[in-house]
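The complex is shown incomplete by one protein chain, all other protein chains being positioned as in the whole.
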Amino acid sequence: MLPFANDYSRGAHPKVLQALVNTNLEAQPGYGQDAYTKRAAQKIQTACQLPDASVFFISGGTQTNQVVISNLLDDDEGVVAADSGHINFHEAGSIEYTGHKVLTLPGVDGKVTAENLQTYLNDWQADENHGQMVAPGVVYISFATEVGTLYSKQELADLASVCHQHHLPLFMDGARLGYGLMSPANDLTLADIAKYCDVFYIGGTKVGALAGEAVVFTKHNVPKRFTTKIKRQGAMLAKGRLLGVQFDALFTDRLYFKISQHAIDLAMKLKRALKDKGYQFLVDSPTNQQFIVVTNDQLASLKQHVDFSFWENVDATHTAIRLVTSWSTTEAEVDALVALL
Amino acid sequence: MLPFANDYSRGAHPKVLQALVNTNLEAQPGYGQDAYTKRAAQKIQTACQLPDASVFFISGGTQTNQVVISNLLDDDEGVVAADSGHINFHEAGSIEYTGHKVLTLPGVDGKVTAENLQTYLNDWQADENHGQMVAPGVVYISFATEVGTLYSKQELADLASVCHQHHLPLFMDGARLGYGLMSPANDLTLADIAKYCDVFYIGGTKVGALAGEAVVFTKHNVPKRFTTKIKRQGAMLAKGRLLGVQFDALFTDRLYFKISQHAIDLAMKLKRALKDKGYQFLVDSPTNQQFIVVTNDQLASLKQHVDFSFWENVDATHTAIRLVTSWSTTEAEVDALVALL
Amino acid sequence: MLPFANDYSRGAHPKVLQALVNTNLEAQPGYGQDAYTKRAAQKIQTACQLPDASVFFISGGTQTNQVVISNLLDDDEGVVAADSGHINFHEAGSIEYTGHKVLTLPGVDGKVTAENLQTYLNDWQADENHGQMVAPGVVYISFATEVGTLYSKQELADLASVCHQHHLPLFMDGARLGYGLMSPANDLTLADIAKYCDVFYIGGTKVGALAGEAVVFTKHNVPKRFTTKIKRQGAMLAKGRLLGVQFDALFTDRLYFKISQHAIDLAMKLKRALKDKGYQFLVDSPTNQQFIVVTNDQLASLKQHVDFSFWENVDATHTAIRLVTSWSTTEAEVDALVALL
Partner (left out) sequence: MLPFANDYSRGAHPKVLQALVNTNLEAQPGYGQDAYTKRAAQKIQTACQLPDASVFFISGGTQTNQVVISNLLDDDEGVVAADSGHINFHEAGSIEYTGHKVLTLPGVDGKVTAENLQTYLNDWQADENHGQMVAPGVVYISFATEVGTLYSKQELADLASVCHQHHLPLFMDGARLGYGLMSPANDLTLADIAKYCDVFYIGGTKVGALAGEAVVFTKHNVPKRFTTKIKRQGAMLAKGRLLGVQFDALFTDRLYFKISQHAIDLAMKLKRALKDKGYQFLVDSPTNQQFIVVTNDQLASLKQHVDFSFWENVDATHTAIRLVTSWSTTEAEVDALVALL
């Protein structure tokens, strides 16, 4: 089977795994106090051009969104997100689990626009009943988005500007940050993201690690006693080194960016081939997720050779599917897939 | 000022208050074990033609929705509601506070339709990722709705049928149940409601009581140790008699229905007068809430003589407002309002 | 049956009820914005000699403890209480429901002592693992305590001093505040309590009201958007006037204090009689709750004529019971009880 269902079907990039092997028998303190976690944090500060950023490592994306958002919100606040936002659909209600509402805006290609946000905030302010409504407390965006699209530098700057006028922290879910950054359509740097966002995370699980996301607080805005709160929410690993060692490797010699570039190069090759073959795209994605429409006959036939993701029913005879490349996809796999399609 | 802002601006119906006076110095057990609470429950069973219904009394509507819904849901489930549902907007996130998501369907005149519900449930079932999504666990409707509309008997029967096919309890928020039942447009009886809904509540706060809603479980479906759970959620009054005595009075000699009829008669009189004067209605409401559009000049002028509710901005020069009658509205007040409009 | 089981078996003091009757048909704004709630708050400020105190009204004691404590605590903090504290036992886990631990200290006659608190805080600080432990965030005491005892002025000052050195707000549960203040053993004034405590509540449910507790924040320390948070937790009455009118009456002509004095006078009469008859007391209570040991034979006989509370099994043949007076107890009832014992 050709593995295009997602970007987490294989283990770790070999260099990341080798780093775990190399450091395995060193005794290190637990709970993120080890030397590798500290070094990884420093490398990320450097990569963000933000020496006083605070960096924490958490095992997975849903958990990271849950821990970060719930600790940024005051009790009566909710998190603003696009209706297509991952926290609104595919995280099993993990935000509501923490007692907070996801306040949805209509996504525009999966994005929260500055204009929609401004309108929502104005309306909320003008509503005489807003004392009985959930107050907006954080703005959540994802980069790349759930449908593979990107915020331009201007869009992100505009959004951050609206957020900061209203004293709302802007949080970016970077589960696929590498794939966004290395897209040919992207004009943002990691340093730009660190500048505009109050908090964001650098996804590891989907970009070369066995597990792990690096959360970056950029504005001296770490919640008080944050590590205790992480522990309380069940999100603290005893062997924090597992995450530290991996991110140390990912941020050595720009590995994170190089392997992301590899995935993007193959995704663009796939996209061109799909275009050439006349497939209809659900959305014009410049990143590692491609969404195309196939007939249900094709669907049945593809299933025998390819792992892909069901996306949605288009009509009685067509289905939208998702094809995903990753750091581990090979050129041969893309070629085989193209031949099948 | 003419009091048309809401249906809770005055105290209790004089007969309800007199019942509190008459019973005041009797010593009674606490926590809902008093004789009046028991008698009120029996009278409600009789009115519902359901002798084995279980009846509980809770102070207010938000609290009732919160306690009932959270105790009907399994941990990973959410409550399905119209996007205009009170629990989705004006209860300050009280459902999310209990850890559950409000799953919204587009409201049709403020209502959840059987068709929309069926489509949603089919889509959910067909979605291969639904294991990572919040599962529907309860369906919430309100009668009358937040915009004053009503479910017909057929609509309620159809909705209940879809719910029960999917093993979903149907819960009706009856904060304004009396005003719905006595509407000339209504074809449902209290017994019908008890038959179709798994749980519903009979609103007292807006219909003649100082505080209090009567929750009716109709299908031997009371959550285990429900009174302990009510206590845990802070919703148990030591002097449960306060609610029991009032509902005992409201369900004596059909007082609840008579005073609701009074409010509806005046609302219909007001509606006819507004129609005659050519006002545009936001929605065609057959109950005690009327929504009309006024110019902003009228708005400013009205504010000096009438208490009404801001509803929404229509355009730069027009605003929608809400005018509400209640058991305590007088004919003279309606006449004075009509004269002003 | 003679009603000595608790202090909430009757309705409201007649003057309180009359105030509800007098104001019943006035139209007033909802959600605590009415004129009576405002006036009650002012009268309480005056009684506390603290014109800039903030006063809120909530329906019951468990709800008040829940709403106040959860909004004073940071997410990873718990509330310190005596092991006999009401929040630790008889509120069905309502604090844990909000996500917070009750951190217990051994009660000394039902009280948290400054010394025990200091030792606990020192140990916590010294524990190298305290980053993995719940941090103390609020100190909860009750006055009178659950066993009827009182803090002296010196004890309260000492406790407040330890709290404030550690930046911990001191919160007093005053469900029986009136009965504490009017005890012959008491040397604290309401103004003293307002001075030493950061937050406290003046209990109405057990002291002459149908329902209602007045929460007083004394140090410009009201949680941000507190009314929205009250709403979210289901604790906001639409007809806030129900509580405002009652407290307005209770704080007119010192009614609250006079009716508390009445209960205490009868409790002291009862206590003297019990002493004279040679009953063993479980604790030396100077307030309206008296705890005595009876034989199980006496217990069975008493049950036929008196409503009292089971307290605990003492041994195979003896049981401790609680006898409670209130604002509504009559001298004749006490005389009849004494005759029976």
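By written order: A, B and C. Residues from 1 in each chain.
Simple rule for what comes next: contacts are C-beta pairs under 8 Å (C-beta built on N, C-alpha and C of every residue); 3 or more make two chains touch, one makes a residue touch a chain.
Just so we're clear, the structure is a prediction, and the values are computed from it rather than from any experiment.
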Option touching the unshown chain, where A:A211, A:A249 or A:I321 are the choices: A:A211
Hidden-chain contact residue, picked from the options B:K43, B:K206 or B:R232: B:R232
For chain B, the residues touching the chain missing from this view: 31, 70-71, 74-76, 99, 131-135, 224-225, 227-229, 231-232
Hidden partner interface residues of chain C, rising order: 76, 78, 89-93, 96-102, 126, 128-129, 131-134, 310, 313
Interface residues of chain A (partner: the chain not displayed): 1, 3, 5-6, 8-12, 14, 17, 20-21, 23-30, 59-63, 66-67, 91-94, 97, 205-206, 210-211, 228-229, 231-239, 241-242, 307, 328
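Following the convention adopted for this analysis, only the chains that are shown with their structure count from here on.
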Computed distance of Cα centres, chain C from chain A, in Å: 50
Chain B and chain C, separation of their C-alpha mean positions in angstrom: 34
Computed distance of Cα centres, chain B from chain A, in Å: 41
Residue numbers of chain C (touch at least two other chains): 228-229, 231-232
